[in-house]
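A single protein chain has been omitted from the complex, and every remaining protein chain is retained in its original position.
For clarity, chains are labelled A and B in written order, and residue numbers in each chain start from 1.
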């Protein structure tokens, strides 16, 4: 006999006792036909997460009384095209990535989030692996949400390394809600090296990041700054982004500045989400340029997409994107390879189902 | 306080709302004492999946209205004798397997199935990692279901490689039910190489497979054909199989033909399931021969087993099998090593518990 998890409706019927001990199983399975075209080679593949990131997670909250609560969140990325899991990084440094060749042996890790929290009217203290504050603006204010072929050019190059999106060994603090529209968070994360370490790398992989924002009515704007220390040169990420919801369309914009040691990079994005019946049109233009002494590799990217919601949980979607490389850049889309200073085109067609 | 998943009975009580959002946690834990005997070395071990494959899975269906539904299925193989997971393969080629030496580091992957589907009265479209159509006849029409020491000789040699059982990056279509007993499915899967690729391997690991069958009353027969492309030589699998349920016994048979480049292989199986009170006797004879220029390595295998059901979910079982090698073949059972042209014997004794 199979067991079944019950809908929230039954949950409510169970009353206060169960409210104090809810555990939620949740997830997304998003499969994407990906077509990539470049002037060196093309690629067609079944990928995942073209609209939302595929995942399987477990989370829960316990009411401790007096306005206090404890909670946990364990969320694993899933490559549902082939069933493999996704690696995490253990120490915010390259040495915390797995050796090459794991391929189909990569098991599930809680790479997306793995935290325990205490919360009260003073805010939330969160420990574990979590998103970095400096990442949020890149996804919240991008019509393509950092998923699929259409996402911002800023994320094309890996310029900002291991802690671009998440950090392990982090201590985070979140401001309480109900601050009149102000919100914010700060996070410290550790590289966990011996101190002293040979080569002066005891701070490698340690960092500090913060994000502050203001949202009111149709308006939302936020600024973030993060710095990860490395003896070979710190990595810094700054971004200012926001949106205005005009009802018939939601306009979004980002300004991004990154530094990796002595090298700088700049980017920006402008985009829109346009509701159309049960669906939504998505549009964005983004650019990213790395300033090196020799050349300035640059990408300019346009993306156009449509999402059609079959229900709240299930959607079909298509996204087309084109990137133009210059200054020696050779970014290809959806696995295509393109020569320096050439273009690449990509198309995603997919299904997103959440539970 | 521990959370508990509730039985389907409660599910029904929750009415239509929950029917639309059911998520099911399911699994099997099957532990098997395995004894293998050969004339080079013997082996005794605690293995798994001697009767049914051990697994942990999550699946669910959403009613989209109008006869449409969306569903997902994430199912991980579990080596419950030692707690490790099982690797998947990412690209239907040897390079998609993990490097050697992962051993106890092998984590859980959704190697058994990892799919998202849309279904309607027109059938089902399924994307992800799934069984290949050409595999089904080998398990459905084998009294030992491709599990344990008794399973068909066809699967002894690994002759048909990575996509014998499942394929990643697949697009599958299933005929609707209610076609007067006819059933069928077709699947295309991708190797996802660059095009063009060095060495002309851009199609390596891509394949097409189909299965058609007819079932009515006690009778069920199906044919399947699958081909996986490789520059070094395509792999083809064909099989025709069926069963007739006489009530006092269910007779089964298979005819198998495989090709790996220029080399052919042929096999067949005849078997029976005989219900005996709360139990079932299982019998099979199978043979498999590879036709090479130098020699024709061949296995002939007999298997005899009994399954005793303690409940619908729990069974104990025992299976004895013997393989006779000829033509240079040296297949050993349950980890035993036997010299070319020698026999090997194996015994499974186990418990299967499902949830």
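Following the convention adopted for this analysis, contacts are C-beta pairs under 8 Å (C-beta built on N, C-alpha and C of every residue); 3 or more make two chains touch, one makes a residue touch a chain.
Model, not experiment: these values are computed from the prediction.
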Full-complex contact with the absent chain, from A:34, A:115 or A:146: A:115
Contact residue for the chain not shown (choose from A:95, A:157, A:292 or A:341): A:95
Residue among A:170, A:243 or A:319 touching the omitted chain: A:170
Missing-partner contacts on chain B, residue numbers: 1-7, 9-10, 20-23, 25, 27, 29-31, 33, 41-46, 56, 60, 78-85, 99-109, 310-311, 313-314, 316, 335, 337, 351, 353, 355
Positions on chain A contacted by the hidden chain, ascending: 1, 3, 5-8, 10-11, 14-15, 17-18, 20-26, 58, 60, 62, 64-65, 68, 70-72, 74, 76, 85, 87-91, 95-99, 102, 106-116, 118, 127-129, 168-171, 190, 192-197, 312-313, 355
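The definition used in the following text is that only the chains that are shown with their structure count from here on.
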Centre-to-centre distance between chain B and chain A (centres being mean Cα positions), rounded to whole Å: 36
